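Left out: one protein chain. Kept in place: all the others.
Should a chain be cited, it is by its letter among A and B, assigned in written order, with residues numbered from 1 in that chain.
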Amino acid sequence: MTTHLDVRGLTLTTQGRTLVSNLSFAIAPGERVGLIGESGSGKSLTAMAVSGLLPAAIRAQGSITLAGQEVIGAPGRVLDRLRGTEIAIVFQEPLTALDPLMRIGRQIGIPLSRRHRRDGRDLSGRALESEILGLLEKVRLPDPSRILRAHPWEISGGQRQRVAIAMALACRPKLLIADEPTTALDVTTQAEVLKLLDALVKELGMALLFISHDLPVVASIAERVIVLRSGEAVEAGPAGEVLVQPRHPYTQTLVEAARAFDDALSGGR
Amino acid sequence: MLEIANLRFGYGREKTVLEDVSFSVRAGANLGIVGESGSGKTTLLRLLLGLSRPQGGTISFDGETVDAADRGFMRRYRRKVQAVFQDPYSSLDPRQKVRDIIGEPLASLSIPGDHRQMVAAALDEVGLDESAMERLPHQFSGGQRQRIAIARAIVARPKMVLADEAVSALDLSTRIRIVELFKALSESLTLVFVSHDLGVVAALCEEIVILEAGRIVEQGRTSEILRAPAHPYTQRLLASVPRMPA
């Protein structure tokens, strides 16, 4: 199988309004795709549709196949299995994505032991803890044994996002969806998290669907980009082409704006 | 115009937010204050706006000390210094009409004149139609809302505008237009622009102050600091900004 995720003619509607229309794209195993869009573009809804997390009020048409399994209309049981093995998501705001009352170790431990149970192994106690520590080290968190016992509010925003990534990795997904994962972070932290994501994706051979409004951020991590505007893909292609020589007027305004700030930084005011 | 000397602020004994912060803003200048979370930039802005009092040091405006407890001075100060905030969703009262939102400084500071006309002029300056007046904030997009917030800041004809991450919550294509609006407005006023976004500050301000953990690590002309950042933190900050592919 050459494609891991195949989205064909995806249309999302609610109460007569079309939110995403006729969107098609595919992601091959290990491929890194950037979904660029501003607010109202439908980029987050697309991510939710792919992971089977659409709100009930939104109707989906078309087809989304994930590892050969149709997602649209699939029963919850199937989706649960898909989300546990094929796909994992990292959200924008790590503070709300983590349970504030649960220690970090336990939050990572739950998906981890679930995966092991599915593989027919029962993991607990020491063995589980050392696996959790391994994951925390994998996302380059300092002092993992302290963080293991910390609550989400006791660590910094960047560290929380690393924990969220560790949680996503716990189920060894073949596709990682990252929805604006660095937007809530500081610039220096963003650079570190991007570097981490880049390294992990290569190391683990995961495919990545990176969703963001921030062109330079997408450019730094994706090989191929899709530009969404009001639910429609206006342009798609290799990042090096679309972001350097955009063809669609909308992409051109975005690239121009991004370049203006870039130029200002280079001193060319 | 604004002189900040040895400013200190903290919570309790151990938590220091600002320490020995000194800089000045010339009349007509655009000054950027750059810092990440925990740098103390928001606290600094609250002190400059007279919303909190510093524990040490002074802020003086046109030779007078900014003292939040001095009601007479604060009234004059508010006429001359206005603010724009980060989140255009939270900074406009959802139940007030745009006319009342923009007119608030005029009403609160009892500024003489035809308020309706002044509001219309401010709307025009930020590129919105006069018909916006009778509408509610939720009928506008994020960028339009920020224009309304800017109109409120300039309607009383202040000498200085303080902006707190005023474009950070906006989409890229909107952000560039609001930055351009700030640039145009700053021709006739002094602008202090607080942001974590070096690119935005570089596009807008000729001078910058870089804050890290409550201290100024570097300040000076933007072009010089960008060309040759002296402090390791500034260097790291500059290197962290993602760039477009060449």
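We adopt the following convention: a residue touches a chain if its C-beta (ideal position, glycine included) is under 8 Å from a C-beta of that chain, and two chains touch if they have at least 3 such contacts.
Everything below uses one rule, namely that contacts and distances are computed from a predicted model.
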Which choice in "PaaI family thioesterase", "Tryptophan synthase beta chain", "CoA transferase subunit A" or "ABC transporter permease" gives the name that UniProt lists for the one chain left out?
-> "ABC transporter permease"
By the document's definition of touch, the residue of B:Ala169, B:Val209 or B:Val241 touching the omitted chain is B:Ala169
From the listed residues A:Thr3, A:Ser24, A:Ser156 or A:Thr183, report the one that touches the chain absent from this view.
-> A:Thr183
Which of B:Phe9, B:Phe85 or B:Phe193 touches the chain that is not shown?
-> B:Phe85
Sole contact to the chain not displayed, among A:Thr3, A:Ser24 or A:Ser44 = A:Ser44
Just one of B:Glu64, B:Asp93 or B:Glu130 touches the chain that is missing; which is it?
-> B:Asp93
Which subunit B residues would touch the chain omitted from the figure, given the whole complex?
-> 49, 51, 75, 78-79, 81-83, 85-87, 89-96, 104-105, 108-109, 136-139, 149, 152, 156, 169, 171
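Simple rule for what comes next: only the chains that are shown with their structure count from here on.
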Could you tell me the distance, in whole angstrom, between the mean C-alpha positions of subunit A and subunit B?
-> 33
Would you mind writing out the residues of subunit A in touch with subunit B in their complex?
-> 38-39, 157, 186-191, 194, 213-217, 219-220, 239-240, 243-244, 253-262, 264-267, 269
Can you name the residues of subunit B that touch subunit A in the complex?
-> 36-37, 142, 171-176, 196-200, 202-203, 223, 226-227, 236-246
